[in-house]
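Removed: one protein chain of the complex. Kept in place: all other protein chains.
The letters A, B, C, D and E name the chains in turn, as written, and every chain counts its residues from 1.
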Amino acid sequence: MFFQKPELQYEVTVDQPDPHFAKLLQQAIGGQEGEMRVAMQYMFQAWALPEEYEEYRTLLMETAAEELGHIEMLATAVTKNLRGSSTEMDTDAREPAAVASMTGQNPRQFLSAGQSAMPVDSNGVPFTGGYIAASGNLAGDLYANVMAEATGRTLATRLWEYTDDPGMKDMLSYLIARDTMHQNQWLQVLETLDDPVPVPASFPQDQENQDVNYTFISTRREAQPDPEYPWTQGETPDGNGQFSYAAEQPGDGNVVAPDPAPMTNNDPNRDTQSADAADSNE
Amino acid sequence: MFFQKPELQYEVTVDQPDPHFAKLLQQAIGGQEGEMRVAMQYMFQAWALPEEYEEYRTLLMETAAEELGHIEMLATAVTKNLRGSSTEMDTDAREPAAVASMTGQNPRQFLSAGQSAMPVDSNGVPFTGGYIAASGNLAGDLYANVMAEATGRTLATRLWEYTDDPGMKDMLSYLIARDTMHQNQWLQVLETLDDPVPVPASFPQDQENQDVNYTFISTRREAQPDPEYPWTQGETPDGNGQFSYAAEQPGDGNVVAPDPAPMTNNDPNRDTQSADAADSNE
Amino acid sequence: MFFQKPELQYEVTVDQPDPHFAKLLQQAIGGQEGEMRVAMQYMFQAWALPEEYEEYRTLLMETAAEELGHIEMLATAVTKNLRGSSTEMDTDAREPAAVASMTGQNPRQFLSAGQSAMPVDSNGVPFTGGYIAASGNLAGDLYANVMAEATGRTLATRLWEYTDDPGMKDMLSYLIARDTMHQNQWLQVLETLDDPVPVPASFPQDQENQDVNYTFISTRREAQPDPEYPWTQGETPDGNGQFSYAAEQPGDGNVVAPDPAPMTNNDPNRDTQSADAADSNE
Amino acid sequence: MFFQKPELQYEVTVDQPDPHFAKLLQQAIGGQEGEMRVAMQYMFQAWALPEEYEEYRTLLMETAAEELGHIEMLATAVTKNLRGSSTEMDTDAREPAAVASMTGQNPRQFLSAGQSAMPVDSNGVPFTGGYIAASGNLAGDLYANVMAEATGRTLATRLWEYTDDPGMKDMLSYLIARDTMHQNQWLQVLETLDDPVPVPASFPQDQENQDVNYTFISTRREAQPDPEYPWTQGETPDGNGQFSYAAEQPGDGNVVAPDPAPMTNNDPNRDTQSADAADSNE
Amino acid sequence: MFFQKPELQYEVTVDQPDPHFAKLLQQAIGGQEGEMRVAMQYMFQAWALPEEYEEYRTLLMETAAEELGHIEMLATAVTKNLRGSSTEMDTDAREPAAVASMTGQNPRQFLSAGQSAMPVDSNGVPFTGGYIAASGNLAGDLYANVMAEATGRTLATRLWEYTDDPGMKDMLSYLIARDTMHQNQWLQVLETLDDPVPVPASFPQDQENQDVNYTFISTRREAQPDPEYPWTQGETPDGNGQFSYAAEQPGDGNVVAPDPAPMTNNDPNRDTQSADAADSNE
Partner (left out) sequence: MFFQKPELQYEVTVDQPDPHFAKLLQQAIGGQEGEMRVAMQYMFQAWALPEEYEEYRTLLMETAAEELGHIEMLATAVTKNLRGSSTEMDTDAREPAAVASMTGQNPRQFLSAGQSAMPVDSNGVPFTGGYIAASGNLAGDLYANVMAEATGRTLATRLWEYTDDPGMKDMLSYLIARDTMHQNQWLQVLETLDDPVPVPASFPQDQENQDVNYTFISTRREAQPDPEYPWTQGETPDGNGQFSYAAEQPGDGNVVAPDPAPMTNNDPNRDTQSADAADSNE
């Protein structure tokens, strides 16, 4: 159950409105690395957990609610960058610089949303549930969360590098710090699990093919000798095996598909003569 | 540059064709956790790396080519499950059991592909580039790869649990083993990086907000005391801080958006009287 | 800023787990008429409103937080329908009835989510930000909200009609009641606006074409006399005009496109002779 | 059954070709608020109606055919803005102003369509059937239509405000007028239905939860007194109840999911010691 | 400009309603091979053509309007298969056979559309403008049209093979015949163009790389001798060259990317020691 309060989680100020930056900020709202993704991802992961995982479910919901507030902060940053800027939409907009500003904007922020934030990324592509990873397996989900916070923090640092606006830099500095915390948090939670690799842990490992489960299989056209990298020799991180090296893929499976049912009408009206001609070349 | 050979990477046999299993296998081809995703993900990650990262680029391309072969194996498994089954499409298909079999199938495997594999997931949703994570930052990408192999292996074990077919179980046992290897491989590569957390490492951490970068911020409606979990106290995994606990979000930012430009036509024709009535309640 | 509490907004019980109903419930979570849509829609609408619309922004946020709790209720309903059912996944699953049950399920709820809810609709199509309407114009948004609650309530009644489960009927009866409230609420808010039609009200109506702004233009192949419907004669709902009837579309615009730039390589290598032959028929 | 004529419904002229405006116009073709949506929406709504609703089916088809003609007008406007402009693609295109013009364009209008209109929105996102609302319930559909025409007219007025081109302003003035008519038309049709709220009307209202069907439920973190807004007290628009106010969500439902089947491999290999440590904190 | 008439282009009867067939029919409405695609594709192709192509534009619009009528026929077929069937939704629906029927249905046809047709494919995936090919180049578009009618006719024959219903077989027999006509029509139009291959014809062919423009380049891992197929030797269909054979890809390009700007924060905090260890293996 959720509650709200009409204040922002952290102050958002914009010293110099910049419609182009408003477009870039959309990536952090509705993009693959954005806050809509993590907010919903943590919720769906939480809702999959049974009673014995209560402390994890609580943790996921705690963080989900925080991320909802980040969407709110970023949406506020977007409207503040789009509005109040005296130049981007006025009658001087035909001058080269102003046109550059206007054409650099997401047109839908003006056309569809009246200078507001939207549930889309920085190219205007709508947010999709396809970004969300919630596998039902806590260990796999935690790696998904580390990754989400890692790419999220990378995005935020790139926005920070791009802008010169003190207010925007301050807001991003806050979001970057939260991503630092969340990366650490999910890694720490992984450590409360025993032997988290390979995921899923409950699958009996003796059921997997024992010939190739710790072998680096090279796909180089010309077979190469073992390069003796840390991933072709030595102990594996899961502590269950030793890396080895194979210069060749196992091979030998037959790729040919069976004949389909006549109902499919797959058969082209094959020219017997041409086919023969072709066949005679084989 | 790529090359191919008309053999499969590993043998694929189907003892008892099962059209419904052909539908489920699609998830491992074109789904969020599927092989199209990892094959393309590893390529795009590789292509972003400059010369000094040559051993990593090589590694990513080696693995990408292997994953292309997994798509091929799974596509072969799909056609073998869809075809050669005497019951699913014949004149007895109106009987309850057969109808169940037919209705359990992905209709497009018959209608659009003539009993073949498709670049879609188990619900028939097309593969999308939106599943692919390639951030340009190697550390972030490696976490994405651990996660991709973790959810991929989880998917493969669920398919293994579902099917009774010895040929399918053998193929999945091979794919599960490869996912074990790849999870270990990407974790091992992470260990060749120094201090991989927080990602991105090159961002100067003193630029992030120092008040909240290691603080667990609770979002519970009623403020709670520190639960003293491993993620609210003690050293952080990155070794750069100590977890702390805040019972309240910082708060106090102003959520109000500035007035939009008149050009947006945002203004409703507000009823002054009604508005006053409403206002008088405030 | 958002807060949460580990209780559900309203109790969710399932007397007889039904994996097929778990699939249908997804429509109310991630579908076009679902709760993810309204929760995010109300937020984005709120974040667009400047200070003078404070009571409306508050109202939208109040309702948005409630809808987040509805997603949570439905996700709980999904896991309760998918799990604890002794028949759908066990060794008897090969019998016709059980297969029907299994094949009637969303395969990704098992394969991708380990018997959990997902951010997708009842066909497994991911939620998309493209469902969300937040135009920046409050009047237009309110009609979008009436429509969202109308189609949402229609969906909930269809789920109610379909299920025989008392727990599910009770949960749906709660959600249907909330949709009744929200339909009334948004219509009531519309009444606090003056002359809400046509939207947007701020556009000077004398700038629109005065010949066709209250005319029903028939597109019937054979011109028909005025059918004298309430929408071809009489006063218009906005009170600004009288409906009239035109048996013909205005017509006469020239559809021909200008020649493109040579850079486009649009030109086919047109056969002069054939073209002449064709032209001679004109 | 449909017919066509090689004239436009209304004249389309462009005085000064503007490639950037050609990009913006795409929103009115293939966008969420565009003409492809309404044309198809009205058709699908019409095709759902049985014989007794003949006058409504006729009305929907009449309007659908008109909207097809609007797509044609807008596509013509796009080609006229993209072509015949001497500057946007010529050898001077490297100068700053010209580059601004080119970079402000939708690149696919040149690359994929040879300077033509496309079935995409102003960000180049393809039109999707997910925009279309056709619920089978006429009342719900009519609210969807009012909303579609309201957001469509808002879009058209924003395009009108943006452009200085007399031909484009004239075309938009025509389209704005038609949206005025259609908003009025659908509202008028709603009035031919009895008690259109709540939708769907055929659901027996005594089956909905009687405790919360006219209650405004606050989600504020700190419980607030009744603000006495028109939506917390007084008669409801459907005439069936009185608004009331609840400062608290009902609450008390249990969010915990049941245990999943072992087949899902949901179990992480949980560290008993760590778990105990965590548990001891609870 | 479009017109309509309330009759169907061809009669649609259903002898025995079949909800599962209603699901399959959706592929012919909103699928990749469906009628929404061709209707819109022909329109957008037409709108790109300048005056000198008038007979082609007319032809495309003539056919587009016919295809709109095919959507209408199929939507009618869907409602007739979903409704009037006494068994699929009644109280006996819990019996195995009936459940099979229900679970075989597209759930959204009931939940979202009240037993009506939808703008989606047979898996419920919404129609997308991404299916539409309209390149601005008439010759390329005509090949797209031949292909669209070929896959469309293949789909229709598969539906014809699947159903036993005389009414449905008759409707499909009509649609199959129209696809025969349209395949022939587009091929015939191609013949009115001179040298339609390679597309685009206006590009000066001497600007393309002359070493590989008629060479079959093998990608086999082990170099193979020329198999002497019709596509490795002999005259080419465009009459401009002779097929030749190369056992090897040209090769030799350098895949390494330049260093990115520091602003991207691409650099992982690379462990110099580990890197050295790795490097020492090279």
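The definition used in the following text is that contacts are C-beta pairs under 8 Å (C-beta built on N, C-alpha and C of every residue); 3 or more make two chains touch, one makes a residue touch a chain.
Remember, it's a predicted structure, so these values are computed and weren't measured experimentally.
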item: Partner chains on view for the chain not depicted; value: A, B, C, D, E
item: Residue of E:Gly34, E:Gly124 or E:Pro200 in touch with the missing chain, whole complex considered; value: E:Pro200
item: Of E:Gly104, E:Gly124 or E:Gly140, the residue in touch with the unshown chain; value: E:Gly140
item: Sole residue of A:Asp121, A:Glu149 or A:Asp179 that reaches the chain not shown, by the stated touch rule; value: A:Asp121
item: Residue ranges of chain C at the interface with the undisplayed chain; value: 154, 157-158, 161-162, 221, 227-230, 263-265, 274, 277-278, 281-282
item: Where the unshown chain meets chain B, residue by residue; value: 1-9, 30, 36, 40, 43-44, 47-48, 57-58, 61-62, 64-66, 68-69, 71-72, 75-76, 79, 112-120, 126-130, 132, 134-137
item: Residues in chain E touching the chain absent from view; value: 3, 5-12, 32-33, 55, 59, 61-63, 65-66, 69, 72-73, 76, 79-80, 82-84, 89, 110, 114-116, 125, 128, 130-131, 133, 135-137, 139-140, 143-144, 146-147, 150-151, 153-154, 157, 160, 170, 173-174, 176-181, 183-185, 187-189, 191-192, 197-200, 203, 205, 207-221, 227, 229-231, 236-238, 241, 243, 249-255, 257-261, 263-266
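One rule holds for everything that comes next: only the chains that are shown with their structure count from here on.
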item: Neighbouring chains shared between chain C and chain E, ordered by label; value: A, B, D
item: Pair from D-E, B-D or B-E with over half of its contact pairs in common with C-E; value: B-E
item: Geometric centre distance via CA averages, chain E-chain A, whole Å; value: 29
item: Between chain A and chain B, centroid-to-centroid distance (C-alpha), Å; value: 8
item: Two or more partner chains touched - positions in chain C; value: 1-9, 32-33, 47-48, 55, 57, 61-62, 65-66, 69, 72, 76, 79, 96, 100, 103-104, 110, 112, 114-116, 120, 123-126, 128, 130, 135-137, 139, 151, 154, 191-192, 199-200, 203, 219-221, 249, 251, 255, 257-260, 264-266
item: Chain contact topology (line, ring, star, complete or other); value: complete
